[in-house]
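Dumping the structure here so I can ask a few things about it.
A single protein chain has been omitted; all remaining protein chains appear in their positions.
Labels run A, B, C, D and E following the written order; every chain starts at residue 1.
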Amino acid sequence: MLLHHATWPEVETYLKRCKGIVIPIGSTEQHGPNGLVGTDAICPEVIATEAGAEAGFLVGPTFNVGIAQHHLGFPGSMTLRPSTMIAVINDWTESLLRHGFKRIYFFNGHGGNITTISAAFAEFYAQWSLDAEPCPARLMQRNWWELPGVMDTCRTLFPVGEGSHATASEVSVTQYALPHAIKSVAMSPKIAPSGSFTDAADYRARFPDGRIGSDPSQATPEKGAQIVAVAKQALIADVAEFFEIKPAAAAAQ
Amino acid sequence: MLLHHATWPEVETYLKRCKGIVIPIGSTEQHGPNGLVGTDAICPEVIATEAGAEAGFLVGPTFNVGIAQHHLGFPGSMTLRPSTMIAVINDWTESLLRHGFKRIYFFNGHGGNITTISAAFAEFYAQWSLDAEPCPARLMQRNWWELPGVMDTCRTLFPVGEGSHATASEVSVTQYALPHAIKSVAMSPKIAPSGSFTDAADYRARFPDGRIGSDPSQATPEKGAQIVAVAKQALIADVAEFFEIKPAAAAAQ
Amino acid sequence: MLLHHATWPEVETYLKRCKGIVIPIGSTEQHGPNGLVGTDAICPEVIATEAGAEAGFLVGPTFNVGIAQHHLGFPGSMTLRPSTMIAVINDWTESLLRHGFKRIYFFNGHGGNITTISAAFAEFYAQWSLDAEPCPARLMQRNWWELPGVMDTCRTLFPVGEGSHATASEVSVTQYALPHAIKSVAMSPKIAPSGSFTDAADYRARFPDGRIGSDPSQATPEKGAQIVAVAKQALIADVAEFFEIKPAAAAAQ
Amino acid sequence: MLLHHATWPEVETYLKRCKGIVIPIGSTEQHGPNGLVGTDAICPEVIATEAGAEAGFLVGPTFNVGIAQHHLGFPGSMTLRPSTMIAVINDWTESLLRHGFKRIYFFNGHGGNITTISAAFAEFYAQWSLDAEPCPARLMQRNWWELPGVMDTCRTLFPVGEGSHATASEVSVTQYALPHAIKSVAMSPKIAPSGSFTDAADYRARFPDGRIGSDPSQATPEKGAQIVAVAKQALIADVAEFFEIKPAAAAAQ
Amino acid sequence: MLLHHATWPEVETYLKRCKGIVIPIGSTEQHGPNGLVGTDAICPEVIATEAGAEAGFLVGPTFNVGIAQHHLGFPGSMTLRPSTMIAVINDWTESLLRHGFKRIYFFNGHGGNITTISAAFAEFYAQWSLDAEPCPARLMQRNWWELPGVMDTCRTLFPVGEGSHATASEVSVTQYALPHAIKSVAMSPKIAPSGSFTDAADYRARFPDGRIGSDPSQATPEKGAQIVAVAKQALIADVAEFFEIKPAAAAAQ
Partner (left out) sequence: MLLHHATWPEVETYLKRCKGIVIPIGSTEQHGPNGLVGTDAICPEVIATEAGAEAGFLVGPTFNVGIAQHHLGFPGSMTLRPSTMIAVINDWTESLLRHGFKRIYFFNGHGGNITTISAAFAEFYAQWSLDAEPCPARLMQRNWWELPGVMDTCRTLFPVGEGSHATASEVSVTQYALPHAIKSVAMSPKIAPSGSFTDAADYRARFPDGRIGSDPSQATPEKGAQIVAVAKQALIADVAEFFEIKPAAAAAQ
C-alpha cells in the first residue's frame, strides 16, 4: 500500500495491525550517458512498491533529492546540503511518530546518502537520549543492492562492467520500471574509469561522462526484472523482521 | 520531459534551447474519507507531466511533503517545518542555477504551502540583494486551481460542495490519475463544515473527517479528466510566458 | 496601553481581564521620494496606539525591520532574511505565551511581510502539532489597509494614483502621525509605473524612484487623519472579536 | 536625523557626507514596580534622538527586544534567544553595509545585551576573516551609562539606591522622556536586594519585585533631564570620534 | 609537530614545505568498566603525536567530543548533535583553508563519528560544488584501527574478546599512553554481549556495563605499545600518500 494512494482512515486501520513504514530514498543526479537522472529514486521506489503490494506493508513518499554535490558538474543533478537533509528526515520522522509509527525503514538507492541518513538518525535519537527518555521508535536504512541475494544476481548478470556508479544493474532496473524511457547511447570507453572523488569539479575531471567503473550499455529491462524479483523478496523478508516488535526488544526500549 | 526520466546529456541539450523548469510541489496529508493522502502532490504532478510532454518543457522531481502541520491530527499526514522547507527550496534552487536554469516555476497543489514558498523565494533573493548583485534567475509559483479557466470548470462541474479542502475537484483529478485507487466511502454530513483553523488539535476538532466545506462524493475520474485537460492547456500557456526571457526584462536583471 | 509604557504589575493586572495583545509589525524600507523609510512601521503603530488607548487593549513593541530585500537598491532599506524573521516571531510569541497571553494579533503594515508572518505561524504551531498537544494560543495577522472600510476610504480620498507601494494613503497616515516630517518633493512621472519584481536589482530597474503605481504627492495629514480614524474603529472591532475567547472555540482547542 | 523619518533620497545625500549610523538597542523587560517595561529601549532612543538632531548624525530603528530570559518570571518581559539576536544583528548590519555604511554604532540600554552584541560582531567579522578579505565596516557598542560623565552624574543625583536593575537613573530618564507615563508606586524594601542570578525562576526568587539594589522611588523627570543632557553631549563626542575615518585606520583595513 | 606546541612563525615555515595537517578526532564516552571515558580521543592522539614527531607532519588540536548520544545512559558520556558537529568541522576546515592548508586528514578514534564526519565533508564540498568552483582542499578521514596491519596485530594479540566497543585493543592503547590511569576492575560476563542499538536507553538495556562483545580485562600497556608502533608506521605512510599533491590531481582540482 502506498501512503500517497491511501486515505487517512485506511492508514488508521493499517496502524492497528502494523506500526511500520518503508520510505524509499534516492537522489536526483546524473547516471552517465544512458542512465536516468532519477535512477536512485526509481530503483528503491519500484522495488518497495512491488514488495509493499505483495506483502501488505505501507510505503511512504519517495525522498527524491539527496546528497549529490559531487554530481553537480553534470546538468540536471540536484543536491541537498547534509544539514538540510538531516532537518528534513527529522521532520518526516517526527510526523510519523506522531501517528504511532514505531518502525521506519529508509530503503535507500544512493550510496552518497548513507552517511547523512545515519547522521540524521543520530540527530533524531540524540534528543531522546539527552532527555533521558527511551525513543518509542526505531529507524533503519538499507541499500537495495545490499539485500541478500541482490549482489549475487547482479554479478551473475554482469560479470564484467557492473561498476559503482551508473551501474549496469541500476540502469537495468530503471529500464524494467520505465521501458518507454530506455536510451540507446554510445559510450566510450566501454568500461568507465574507477576511483574516488571530492567535489563536483574533481568528479567531472576524473569521470568525464559520469560513469564510474561501469558499462551500462549491457543493461536490459529483462535483467532489471530479474534483479527486482530477487530484491522484492529479500525486502519483504527484511521488512518483516524489522517490523516485528519482539517482546524483549520492546522491553529494552 | 521529466527530469527523472532524462539523462544528463539530454538535460544539457535542453538547456541550449530553454532555461526553464517546472517543479510540481505538493503535500502529504489527509484529504478526507475518500481523498488520497498524496492528492496535493498528485494533482500538480499529473497536470505538469501531461503539459510538459505536450509542450516540451522540463518537469523536475515532485516536492512531495510540504507544510501540513494542521493535518497532523489525521494518520498519514506529514509536515516539514517552514524553516526546513525554506532550506530545501534554497538547495533545490541553487542546484538548478548551477546548471544555468533561469526560470523556475513551482507548480503548487497545496494552499498551505503558498506562504512558505513565497518566504523561500525572499530568502533566496535576499542573498543576491544583500550582495548587491542581480539574481540571474526568476522564481514563481502558481497554484493549479488558479490557472485561467480551471476554477470556472470546477464550479461548473460542482456547483455545490466544491469546498476548500478535500475538494470535489482535486479528488476527481486523482481519480483520473489513479483510477485503481478510487475509494467508495460514505460521508456525513454530505457537505463538510467550513471555517478556519490553527494547529492540528484545532483542525481535527472543527473538521472531524478532515474535509472543509466539500462534498467529494461527487468526484468522478471523467470530471477529473475535464479539469486536467483545461489545466494542462492553461499551464502550457502560463509556462510559455514565464520561460520566455524578454530582452527588456533580461536587461533589468 | 503600550507595553513599553507599562510596568510589570500593570501587565499582570491586565492579564486578569484580557489575554490578548496587538503587535504592530512593519518594515524599514524606501517609500519613494516623499515617503518615510519608517512608513510601514509608523502606520500600524499609530493606528494601534490610538485604538489601544481608546479600547484599553495592550499594544506590544513595534516589530520594525521586516522582509524588504527587494528594496535594498535604495539607501536606508533594511531587511531580515525570512528564516531570521521566523525565529524572531517565534521568540516573541514564546515569550508572550509564557505570561499567559492566548491571543496575539500581528497588525501589519507591509505587504512583503505577509507570507513570512504566515510561515512563522505555521512554524510555531508545528511544534504543538508534532507534539500532539493543543496550542494554548491563537495567532493572527491583519494588514491595516484591509480592515473594513479602510480601502473604501482610501479610494474615495485618492480615486487616482493610490498605487501599491509608497501609496498616497500610507504617506498621508505618516504625515498625520509626524507632521514635522512632511516632505515636499517633486516627482516624475506623476503616477509611477506598476508591475511585479524579484530581487533588489530588478526592483530598482523597474521602479527608479521606488514608487509603484502611486502618486503620493496627493498626500496630506488631514487625509491621513481620516484614514486613521476609520482604521482605528475597525481595528477596535476586529481585536474585540479576536480577543474574546468563545466557549466553543476554547473547547475546540 | 531618524532613519524612519527620512526618505531614501535624504539617506543617499547623508551618505555622501557621513558613513556612520547609530542604532539604539534595548530590551522589553520588567523594571520593577515603577519602571517601564520599555525602559532599556526608551533610554538609548531618547538620548540618541536628541543627540542625532543636534549633531546631524543618522539614528536607525530601535532594536527593542533583546536578551531578557532572566526577566521572564515577570509579565510583559520578552526575549530573543542569543542565537536569534546574532542572526538579526547580522541581517541589519549586512543591510547597512549594502548602502555603504562603514561605521555602525550600537547604542545600548541593557546590560543583558552586551555579550550577545559582542558575539554578533564576532560572527559578522568572522565571515570576512575566514574569507581573508578586510571588512569594509567597523562595529561598536556603547552602553549609555558608560559614556563619560554619565555615571558621575547618576551618583551625584542618587548617592544611595542607584542600584543595578530598575535603577533610579534609568527610571528618571524614562520619566523625562514620557512624563505622561510616570507611575507612583509604593515599594518595599526601600532598597532592593543585590546579587546575581541565572534563569527566570532564580531571578524572581531572589528579586521578588524585579529591582536589584535600587530605590527608583527617587526618580524624577528633572533628574532624568539632567542625565540626558550629559549623555547627549557625551554621545555626540563619542560618535564623532567613531565616525571619523582616519587615513591610517582606513589603510589598516 | 603539534600545532598547539608551535608558534605561528613555525606554522608559516611549515606551510612552505607541506600543506597537510592531521586532526585527531575522538569522543568522550563510556568505555566499559576499565576503559577510560577519553579512550577514543586518546588513541588517535597518541598515535598521531608519535607519528607526527617522527615524520615531521603537523598535528592539530584533538576534536574531543563527538557523536555519542547512544552512550548517554552512562555517566560522563558527552555528545554533540550531528548538525552541531557538521558546523564545527566546517569552521575548523574553513580556518585551515584560510592559511593555505590543502590536505586535512581527520584521524578518527570513534566508530560513531564516521558518518557525521562524512556528512560534514559533503557539507563543506557542497558550497564549492554549488558555486561551480573547484575546492582547493581535499579532506579525508581514517579510523586508526583500519590502517594497514593494525587489525591483524589486534587479532593476534586478542584472538578472543577483542569486541567492538571498549575493545581490548583500545584499552591497551590507553594503558600504554597513560600508565598511571590503568584500572583494575572485575567484569562479568568475561565477554560482553554483542548486537546493535539505537538510542541511549536501548544501549544501556542491551549492554549493561557498556562493553560490546569485548573482554578488555586482557588489556596491557605492553600490548598497547605494540599496537601503537604498528599504527604509527602505517599512519606515516598513509599521510605521506595523502599529503603529496601530484601534478595530475592538482590539475583535476
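Some points to look at:
As a working rule, a contact is a pair of C-beta atoms (placed from the backbone, for glycine too) under 8 Å apart; a residue touches a chain by one contact, two chains touch by 3 or more.
Everything numeric here is computed off the predicted structure, so don't read it as measured data.
Partner chains of the missing chain, restricted to those shown and counted over the full complex, are A, C, D, E.
Note on the undisplayed chain: of the listed residues D:Ala55, D:Leu97 or D:Cys135, the one touching it is D:Cys135. In the complete assembly, the contact with the undisplayed chain comes from A:Leu130, out of A:Cys18, A:Leu130, A:Met151 or A:Ile191. Listed here are the subunit C residues that touch the chain not shown: 94-95, 98.
In the full complex, subunit A touches the omitted chain through residues 129-130, 132. Interface residues of subunit E with the unshown chain, by the touch rule above, are 2-12, 15, 28, 30-38, 41-42, 60-62, 64-65, 72, 74-81, 83-84, 87-88, 91-92, 95-96, 98-100, 178, 181, 183, 185, 210.
Keep in mind that, in the parts below, only the chains that are shown with their structure count from here on.
Shared contact partners of subunit C and subunit D comprise B. Any chain that touches subunit C and also touches subunit E is listed here: A, B, D. Note on connectivity: the fewest steps through touching chains from subunit D to subunit E is 1.
Homomeric contact subunit B/subunit C: same residue numbering on both sides for over half of the interface positions. Note that among the pairs B-E, D-E or A-B, A-B reproduces the C-D interface, with over half of its contact pairs the same by residue number. Subunit D has its Cα centroid 47 Å from the Cα centroid of subunit B. Separating the centre of subunit A from that of subunit B, both taken as means of CA atoms, is a distance of 25 Å. We define each chain's centre as the mean of its Cα atoms; on that basis subunit A and subunit E are separated by 29 Å.
Annotation for subunit A: residues touching 2 or more other chains are 72, 79, 81, 83, 87, 95, 98.
Applying the touch definition to all chain combinations yields A-B, A-C, A-E, B-C, B-D, B-E, C-D, D-E.
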